[in-house]
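Provided herewith is a single structure, encoded as structure tokens, for subsequent inquiry.
With one protein chain held back, the other chains of the complex are shown just where they sit.
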Amino acid sequence: MSLRRPRVLVSVVGFSLLAGCSAGSSSEESSSATAAPSSGGGGAQGPSNDPISIGLVAEPASLDFTKNDGAAIPQAELGNIYETLVKQDQDGKIVPGLATRWTVSPDRKTYTFDLPANATFSTGAKVTGADVAYSIDQVKTKWTIGLKAKMDPVSAVDATSPTQVKVTLSKPSNSWLFDMTTRVGAIFPKSGGDLANKPVGSGPYTFTRWNRGDSIVLTRNDKYWGQKPHFKTVTLKYFKDPTALNNALLSGTIDVVSTLQAPEALSQFPTSKYQVIEGTTNGEVVLSMNNSRAPFTDKRVRQAVRYAIDHKGLIDTCWAGKGQQIGSMVPPTDPWYEDLTKVTPYDQAKAKSLLQQAGKVGATVRLRLPNLPYATACGPVVKSMLEQVGLKVKIDTLEFPAAWLTTVFKNADYDMSIIAHVEPRDLPTVFGDPTYYTRYNNPQLEPLLAAADQGSETDQVTNMKKAARLLADDAAADFLFLLPNLMVADKGITGLPKNAITEGFDLAALGRS
Amino acid sequence: MRRRSGTLVIGGSLVAMVILAALVSFVWTPHDPGLVVPQDRLAGPSGKHWLGADKLGRDELSRLMVGARTTLLVGIVSVGVAALIGVPLGLVAAMTWRWLGEILMRVSDFVLAFPAVLLAIMLTAIYGSGVVIAMIAIGISTIPAFARVVRSGALQVMSTEYVVAARAAGRRPVGIGLRHVLPNVTSLIIVQASVSFAIAILAEAALSFLGLGAPPDVPSWGRMLQESQSLLQQAPRLAIVPGVAIALAVLGFNLLGDGLRDLLDPRLQQRRVEVQR
């Protein structure tokens, strides 16, 4: 499904970048686009007065993602209220967003972005190079969330003209450009404002109302510089309870279930009335093992765990057969993906003998789960499988996020845990830092990651492949499965993303046939 | 009177069934209740699984039996905590100085301001969720019920002639309390315990439903109900089994309480003092 707005043409950009020299969109005048010939999405239908109601899982705690972490805020705002200079398409490639084109200097340290002349914020003010410079500067100086570190490579930003910005990096970084597609790349008006209560951006939707505990309402930005979206009002309704979410669709209160939290309930949606969309996400469900604590300091025990788990059986039971086996910390949408599930295939005998060799038969380990649906569903399965090969497993649940973050994440007071790492391209974050809660400390990994970030795109792919294989060989963790993108929607809704790999939920692409 | 004893018999047998299931589960269950068998996922009732298997392929009957243990444990501990604290409080409030009684009753009113769900939410945030937290939360919130029942019962006993006589004879209050008052309020305590037990079962189910109860590997009826909710259309059996179990157990303890009330003290139509859902 290619349902992007006009700039479908330029999705080749990601590849031309491989050459390491200048690249960018073919100076396309997306501005005045009234129809997108190449996109089959809802946006192509043009504006209407229709409303749409989308059921989502987690309600944001605040509207300000510069000061509050959590995926729910960018999910609602990114690409809808705020735009980024570059963005990711459905195949994971980096394509122009607010910027019409960009070039990279030969030393890979200077990026020049061109802005469209007619882009405005919803207040009516023009989007200028100064706004971009301000936004990048804000990340470095005013943002408080941990993700602000993504902007560290930037050493200088210059608004060379109202429609051009030059960003200089202290060292080449492939991940920086990618990160600009995420929330840290969002462009704010330099006039500032009340981000927590009245967010203002240049996107196709504007913020209207937040009914706390219930919903957020967005309205089409009729002054939007690009192609105007189909739906006039979008209600994002939040449901804590997976069954309540499903019931809302079944009884017609909402049009789309964005994430099926209870995949076993899929069969209750008759195909005559509903469509099911199944794709991938960036959410690797990791069975983490505390590498700094016995018995998981011993590689044989970690390997035993990987051999002991019947990944197919696990996915079949706790996630109703939805979700993909991965084998390492890379989703199939990343360019360096390869199938590593055969490194440690399901083999109970092997697991038992490894435990025997390590002298850890009958060892007790504590599996501390966050109280999230996939974790509490899969925890008992993991326990049962590990106990069949001779480990003893004690489960306790910790409230997510607060208690889990403090106990498991910050203090690493755990033996095993289950958590989905949903940030894109997060292998280096999760395993590259020995103080991270996985406590994975392998001197071989660091050089691979550095080479990947600073080299060309080809170097990046080769080195990341090596890193991913290293993690699988060394059994740094077990990778239970990749969270599927499972959406259910009324049959007529078009433009739903097959793969949920971006931080924002692209509402402008939606339509109704 | 015949119907009354009927109440007792029905209530007693329901409770006995729950206790029996829990006891048997210690020595025998059809399968390991935690064993995940992917092939048996959502299997219907059969010779292998009498009540079928859940979404993880675990045997429903085995989980039901072990779940009875959790239910009883929560009931016994929470009612025990409440009685151990509430009964002495009620006695002291009735037998010592009037002002102390007033204060103690106000304190018990104050505890009432923290219902089980609220306590559980707060305690869970501090200590993490688990059966123990649920038991303590339910227990604390049940203290006032015992304190009030015992106090009002004790006040009545205190005004009886033999206690007045004993006091006149210079008996020590502790002696009077243990010899005369406590035995006379025992029936009230037993009845209240039975009723509180029923409330505790409902509270545990509600807490598990909110994810504040048993961890996912401990079979509990509330948890089973919560886990089967999403399968209500495809496999209603998975919700009906624990749902009926909860309802029957609550019914059993309530009927037992009613029956005991009439049996132990037919004149004293003592009211249940507390309800919490």
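All chains are identified by letter, namely A and B, in their written order; residue positions are counted from 1 within each chain.
Assume a residue touches a chain if its C-beta (ideal position, glycine included) is under 8 Å from a C-beta of that chain, and two chains touch if they have at least 3 such contacts.
By our rule, contacts and distances are computed from a predicted model.
Matching "Glutamyl-tRNA(Gln) amidotransferase subunit A", "Nitrite/sulfite reductase", "ABC transporter permease" or "3-isopropylmalate dehydratase large subunit" against the UniProt entry of the left-out chain gives the name "ABC transporter permease". Contact with the omitted chain, checked across A:G321, A:P401 or A:G455, is made by A:P401. Touching the chain that is not shown, out of B:T71, B:N184 or B:N254: B:N254 (per the contact rule at the top). The residue from A:G124, A:G146, A:G362 or A:P443 that touches the chain not shown here is A:G146. Across the interface with the omitted chain, chain A contributes residues 59, 61-64, 67-70, 144-147, 149, 196-197, 211-214, 237, 239-241, 243-244, 247-248, 250-253, 268, 399-403, 405-407, 409-410, 429. Across the interface with the omitted chain, chain B contributes residues 3, 106, 109-110, 112-115, 117-118, 121-122, 125-126, 198, 202, 205-206, 209-210, 225, 229, 232-233, 239, 243, 246-248, 250-251, 254-255, 269, 271-272, 274-277.
The criterion applied here is as follows: only the chains that are shown with their structure count from here on.
Put simply, the C-alpha centre of chain A and that of chain B have 46 angstrom between them. Within the complex, the chain B residues that touch chain A are 34-36, 38, 41-42, 55-58, 124-125, 128-130, 211, 215-217, 227, 229-234. Residues 242-243, 246, 262, 264-265, 267-268, 310, 312-314, 316-318, 320, 369, 371, 376-377, 379-381, 383-385, 387, 393, 395-399, 402-403 of chain A are the ones touching chain B in the complex.
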